[in-house]
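Only a part of the assembly is drawn; its chains keep their places, and the rest are absent.
Naming follows writing order (A and B), and every chain is counted from residue 1.
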Amino acid sequence: MADSNFYKKNGSYKLGFLAEISDCSVMDQKDRNILIHDIATIEDAKDGDITFLQNPKYAKLLKKSKASACILSESNIDKAPEGMALLVSKNPYYSYAKVVEKFYHKENMFLSISEFTYVELSSSIGNRTSIGPGTYIGPNCIIGRDCVIDANVTIENSIIGDNVIIHSGARIGQDGFGYAFHNGKHQKVLQVGRVIIENDVEIGANTTIDRGSGPDTIIGEGSKIDNLVQIGHNCRIGKHCIIVAQVGISGSTEIGDHTVIAGQAGISGHLKIGSKVQVAAKAGVMRDIEDGDIVGGYPAVPIKEWHRHSIIMHKLVKERTEKK
Amino acid sequence: MADSNFYKKNGSYKLGFLAEISDCSVMDQKDRNILIHDIATIEDAKDGDITFLQNPKYAKLLKKSKASACILSESNIDKAPEGMALLVSKNPYYSYAKVVEKFYHKENMFLSISEFTYVELSSSIGNRTSIGPGTYIGPNCIIGRDCVIDANVTIENSIIGDNVIIHSGARIGQDGFGYAFHNGKHQKVLQVGRVIIENDVEIGANTTIDRGSGPDTIIGEGSKIDNLVQIGHNCRIGKHCIIVAQVGISGSTEIGDHTVIAGQAGISGHLKIGSKVQVAAKAGVMRDIEDGDIVGGYPAVPIKEWHRHSIIMHKLVKERTEKK
């Protein structure tokens, strides 16, 4: 399926082999020898392709799919058409990820340091880290091993761990937004902290992470940050968080581990957001949130209350229109 | 009006000539020989300038304008002061655009490929396409003819049509945001699709368009995308859409033709948004939308219902304050 100009394909592979590398069991053992040539979506798949079903929205399309095999959960076995070979997984999306990696592998994008990349002499870059064209690494930065830093990135006043991916146009370590109002003017407050990015973090294109004002701004191990996200000075993001595109987190807010913040949500400054919290898309969070809570709305409230708001508004429109 | 350091002016032109090139009729034939020297806004215009009236907000200013001529619709003729020459147009803003192009023309910004621009050898660039400084074009990309790609742009894993404009800092074709959660960590799912940008598309500054995960991300012919917009992997945007600044569209959402999405609106993933849909500024769309529907609010509802929400809330505040 993938364009061979961009991605080199490996394989084909027997279904039994793909099951082994992806934590799946083959539903019908006689299917183990079926030869799979490529991956594809449910809709685009043709004979010889393997696909996967995770999002229930697509279940109804599976019956018409031409895929030779499908990775799915036990509860979805009945959604498959007759004759399709099935790999049963506890986590079909994860199993699919392992299969994709078998068919296509990621090549190192850049030589160690590309053309028009400028790394200040006082910075250090770890082994096997590659840096794209037009990227600037400021003085005294430390970048770990096995990182991929794409084109046109700026990194200043930062210490970055191993195996970190930074997409193009990300801005890391510039001044935080701090001013003291005095005599009718906004006086800049010197920002003397750093950005610390722990191992296995991914940072999206054109995302901005300001350095601390004195304390550091910290992105915890394994957290994944999407495009166009703003993270203010002194924020501490925990480990293995997901922060979706266009989220904004104001200065000095702390976020626990395994918290998910959906797209365009905003979080005020100086808050404590717990671990395993879920913030709905576009929510506006103005208070601390306890571990495990799920919130939505503007201002954000517990998600069930927010859903009730929508239902109540709908009913009020009806009631008040009828009264007229 | 325009600063001659930045824009070279042509002309002057007779009003009759300007009417012909801009699909207007001269209201009073004796005005055809009036000489027009420049364009200007209603407020800034002076003797010899031509202006235009489109937004009704500015109608009341027209009576005091010093412009020698004005492009307007038939219904606004009475808004003009006595003695002002009038060009009557079915689409005054379009007519104005044609007149501006006569007085000022766009020069090619860059030589074919500028300083510090890095184009991988395996990529191909069409005739008369110019690329600004600091831009990076990754391996195997195909860029069409007559494109303008501004400074500090990154393009990877993409195929781009003819006559496409990409403003500075746009990021096109980086990894989509796809992870499978497994053993407490987010495992990256290899993204093996492309970005396809059709002819006559314009993409704003610092906008990010992720490549597909397997299917492609597609921007349809003639669609115009503003600054700081996020378009997730596998999205398909139709033809001649308008997507205003800071909009976010989550992965795998499809949008029809001639749809307009106003600023800061957000659209969830895996949705189908029809053609000729209008989404109000800041709306949060969480459901499929039919062709021609107009929605607003968070979560988004039909625009009339959303306006009713605001009115009802205003009344409730009044009622409940009085009760006290």
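Keep this in mind: contacts are C-beta pairs under 8 Å (C-beta built on N, C-alpha and C of every residue); 3 or more make two chains touch, one makes a residue touch a chain.
As the structure is a prediction and not an experimental result, all values here were calculated from the model.
**Q** Copy number of the whole complex, given 2 identical chains are placed, is what?
**A** Whole-complex copy count, per this file: 3.
Everything that follows uses one rule, which is that only the chains that are shown with their structure count from here on.
**Q** Quick one: chain A and chain B, Cα centre-to-centre, how many Å?
**A** It comes to 28 Å between the two C-alpha centres.
**Q** Spell out the residues on chain A that touch chain B in their complex, using ranges where they run on.
**A** 1-3, 5-7, 39-41, 44, 55, 57, 91, 93-94, 96-97, 100-101, 104-106, 109, 114-116, 132-134, 150-152, 165, 167-169, 200, 202, 204-206, 222, 224, 226-228, 240, 242, 244-246, 258, 263-264, 281-282, 297-298, 310, 313-314, 316-317, 320-321
**Q** Using the touch definition from the top, list the residues of chain B that touch chain A in their complex.
**A** So the residues of chain B in touch with chain A come to 116, 118, 134-136, 138-140, 152, 154, 156-157, 169, 171, 174-175, 177, 179-182, 184-190, 192-194, 206, 208, 210, 214-215, 228, 230, 232, 246, 248, 250, 264, 266, 268, 270, 284, 286, 298-299, 301, 305, 308-309, 312.
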